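Every protein chain but one is kept in place in this view of the complex.
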Amino acid sequence: MILSMFMGPPTEAAQEVAKNTETVATVEPPWETLHSWAPLPEASTFAPGTETLYMFIVWLSTFFFVVVMGAMFWFMYRHRRRGDDDKTSSITHNGKIEFLWSAIPAVLLLVVFVWGELDFIKQSVLPPDAIDIRITGRQWSWTVEYPDYPGVSFTSSTETPEVVMMVPKGRPVRLTMTSTDVIHSFFVPVFRVKRDVVPGRYTNLWFEATQVGEYNMYCTEYCGEQHSKMTGVVKVLEPELFEAALLEAGKLERGDGEEDKVYGARIYKRRGCDACHSTDGLAKTGPTWKGLWGRTETMKDGSTVTIDGAAGENYISESILDPNAKIVSGFGGAQMPSFRGQLSDEQIKALIAYMKTL
Amino acid sequence: MSSHDAKAMRPGAIDPPMPLAHHFDTPGQQAGSAKFGMWVFLATEILMFSGLFLAYFVVRMLYPEMVLSSHELLDKTMGGVNTVVLLTSSFTMAMAVRAAQLGDQKGVVRNIILTILFAFVFMGVKYVEYTGKFAHGIFPGKYFDYVAAGEYAREHGHVLAGKPHIFFGLYFVMTGLHGVHVLAGIGVLTWVLLRARKGEFGPRYYAPVENVGLYWHIVDLVWIFLFPLLYLVR
Partner (left out) sequence: MANDKEKSKSEGEPTESKVDTSRPREPSFYEAQKGWKSWAFTLDHKRLGVMYLLSTMIFFFIAGMSAILFRTELLTPQGDFLPWLNQQLAGMMGQPISIEEAAAQSGTTYNKLFTVHGAVMVFLVIIPSVPGALGNFLLPLMLGAKDVAFPRLNLASFWIYSLGAIFFLYTLFMGGLDTGWTFYTPYSTNTGTAVISATAGAFILGFSSILTGINFMVTIHKMRAPGMTWYRMPLFVWAIYATAVIQVLATPVLAITLLLLMVERTLGIGIFDPAMGGDPVLFQHFFWFYSHPAVYIMILPGFGIESELIAVHSRKHIFGYKAIALSSVAIAIISFVVWGHHMFVSGQSELAGIVFSFLTFAVAVPTAIKVFSWVATLYKGSIAFNTPMLYGLMFLFTFTIGGLTGVFLGTLSVDVHLHDTYFVVAHFHYVMMGGTIIAFIGGIHHWWPKMFGKMYHEGSAKIGALLVFVGFNTTFFNQFVMGGQGMPRRYYTYVPQFQEQHVLSTIGAYILAVGLLWTATYLLYSLRKSNDAPVADNPWGGASLEWQTQSPPIEHNFHDTPRVTTGPYNFPQIDRTGEVDGH
């Protein structure tokens, strides 16, 4: 039931949540279904602060804009050229006015600076008692893991908006993020948080959600071909529902009596394989999986591999755990990250079973 | 320094006038423009190298051990010889400018030839250094041969730590870019030499000699920083 929810577009997903989860009394519609001119929801403890300051600057700017433009339009009307022998004023400067219009903006800017700085510091100090979440960005998917809940992990899909993160309402969440390839950036507009996800180092971010609902998250640092598809859905739950829902949705375990190939198909979507490998014969960043089984591929170094039998299983397993060992000729522009430690032998077997069906 | 004092000039000295371009009003304006332009240009050169120095300091901050262990593979003797060679060439360059100011035609030519010779000696030593490095697998960046370089280090009683390919990557980029500047220096020195042989410079007109001299001093100055940073880390 929950699974079908992940497959559908977010609007349907939201309807299903409303239909099937009676305990979640007030589910906000996913905000992307809101009208584009509607105000952006404020769904974290940071949001009201950022929003207040934002609106303060909006009104401050509007004031100055109206004053400057008002003066300009008034002068344009009042001092329009009436004839060629118009006389003009001999004013060249005025120390008092010049001082005032330097000093007043300077003071106002200082206020804005200090205000923004205080909010920023608040966002920078990580709370000690937070739920830990590990985020790995790669071209082009997010993997979200919960160290406190072993085995729970989500991966975004470039094809459908998937829930990639579940957080409880009213409890701080601390993200530790890194990237395996290029720079990405984690952005949830309704939380007003954003932080670059940088390869070779860890960056941190924290927030505390205040509104139950499903919200979009984006990659906001340009990262290549499918940058705009490196998105996902963050789901905020009532704290008492959080743990059970997380364990049910986040564990990519074989369902009761689930066949290998069905399990493999789920893994294909949920572990981000679909970002680079199609199942319909189209060559994307990586080779297609359609007809992969039984195919003979030529490698970059000129050798050939026939993907069949035990040798084929070994080759695929190697390609998942050590992707750069053998690269099919014509590919390798963007490098595939290793899934060692992220996929179990059983899950790899399921993936191979799924490939055989394609 | 423009000495119009005839007494300061040796007998037989020449004093050709400055060729004045159409858009200048006075020779002073023209010479001043050239000199000012040259100084601004040298400022850009310094800023360009300072970017590399900054990269160097970041690398040194990130990997202090690696920089320390890698630099042992550089030949301090050759680096030192090159430092002396460049310093001497700066001196002969200054002498060339002085000779031009005094109208000493032969002195200009002689000193510029000496400067060019020193520049070639510098590049020769660099060539020996580079080929020596290449022979032991010490190439920049991803071409760095860890096995061969490690062996070479052990032979000399050192242990390579961390990621020496970064240090040598920087080494080749910094000294390489400096080398390109030396080559460019040889080019402009030759141009000045040819003009000097035609007797174009004298107390009233020596701006090209002076400006090329300024450039040459900057090339020298950059090396004065490169040498201790790369060769004398310890």
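A and B are the chain letters, set down in written order, and residue numbers restart from 1 in every chain.
By definition in this document, contacts are C-beta pairs under 8 Å (C-beta built on N, C-alpha and C of every residue); 3 or more make two chains touch, one makes a residue touch a chain.
Here the structure is a predicted model, which is why all the values come from computation and not from measurement.
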item: Partners of the unshown chain among those that are drawn; value: A, B
item: Missing-partner contacts on chain A, residue numbers; value: 31-37, 40, 46, 49-50, 53-54, 57, 60-61, 64-65, 68-69, 71-72, 75-76, 79-94, 97-98, 101-102, 105-106, 109-110, 112-113, 115-117, 119-121, 123-124, 181-183, 185, 187, 189-190, 192-196, 198-201, 203, 216, 218-229, 231, 278, 280, 282-284, 333-335
item: Absent chain, residues of chain B that touch it; value: 21-23, 25, 29, 32-33, 36-37, 40-41, 43-45, 47-52, 54-55, 58-59, 62-63, 139-143, 162-163, 165-166, 169-170, 172-173, 177
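Following the convention adopted for this analysis, only the chains that are shown with their structure count from here on.
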item: Computed distance of Cα centres, chain B from chain A, in Å; value: 51
